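Excluded from the complex is one protein chain; the other protein chains are retained at their positions.
Up next, chain A:
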């Protein structure tokens, strides 16, 4: 019998500790931790903590270097397919399975569009990354090859030579991190900002 009351008492003690632990850890992990981190980050690294924003010559914010933008003007470099149209208040893709007929239809449409807008570049050179949907729908990058294949189109629509554009892409190609991790890539927004500047200067 005494064993039974002992168990009951220890159960009640455990419940009280559990309740106090619940409140304590909500305050500690749920409030103090994120606020401490926000404070430290804002103090030490305000630019990174604020979303790595990019400004144009006039000092206006034109976007974040991490978030891709939608480019439809054929005189700009274009980014990857985004089912959400680079709307950055949400994120994601339409998750087409490899066997989904809609995936095939969308890819065929992209290829047809490519043929129309880039008659100089055969589709054998069209990199798969450029006509596939990124996971986030906000991918800020394209592969260097995806940028080079757009050079003939952009050159024919602007007053810039293919050589000028090639060196522009080259200058904006980022290597793998530490020369090792990930893939070489080109930030489309930064590339187009530089392109715009080049056009206005020439």
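By definition in this document, a contact is a pair of C-beta atoms (placed from the backbone, for glycine too) under 8 Å apart; a residue touches a chain by one contact, two chains touch by 3 or more; residues count from 1.
As a working rule, contacts and distances are computed from a predicted model.
J.: Refer to UniProt and select, among "Betaine/carnitine transporter, BCCT family", "Potassium-transporting ATPase potassium-binding subunit", "Multiple sugar transport system permease protein" or "Cytochrome c-type biogenesis protein H TPR domain-containing protein", the name of the complex member that is left out.
T.: The chain we cannot see is, by its UniProt record, "Potassium-transporting ATPase potassium-binding subunit".
J.: Just the residue numbers, please: which parts of chain A touch the chain that's not shown?
T.: 10-11, 14-26, 28-31, 33-34, 36-38, 40-42, 44-45, 48-53, 60-64, 66-73, 76, 80, 86-101, 103-104, 107-108, 111, 123-129, 131-143, 145, 176-178, 180-183, 185, 189, 192-193, 196
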